[in-house]
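A single protein chain has been omitted; all remaining protein chains appear in their positions.
== chain A ==
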Amino acid sequence: MKITVNAEPHDIPAANLCDALAQLGYSGRTVATALNGSFVSRDTRATTPIRDGDRIEVLAPRQGG
């Protein structure tokens, strides 16, 4: 399945967002996620299906003003 993660193309067989994060190497990391522009909470990643063409944002704490 072809998806976009942080503007980078990926081709992975994930069924849901939790699987996708694990396959992309984010296991155990403190990140927040959005799918196609909408927030997906940590609790609902496993029940959020991933479809071909989906756009995923994975964000972490950074410096800010």
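As a working rule, contacts are C-beta pairs under 8 Å (C-beta built on N, C-alpha and C of every residue); 3 or more make two chains touch, one makes a residue touch a chain; residues count from 1.
Here is the rule we go by: contacts and distances are computed from a predicted model.
One chain of the complex is hidden; its UniProt record names it "Thiazole synthase", one of "ABC transporter permease", "Cytochrome bc1 complex cytochrome b subunit", "Electron transfer flavoprotein alpha subunit" or "Thiazole synthase". Touching residues on chain A toward the chain that is not drawn are 6-7, 24-26, 29-34, 37-39, 41-42, 57-65.
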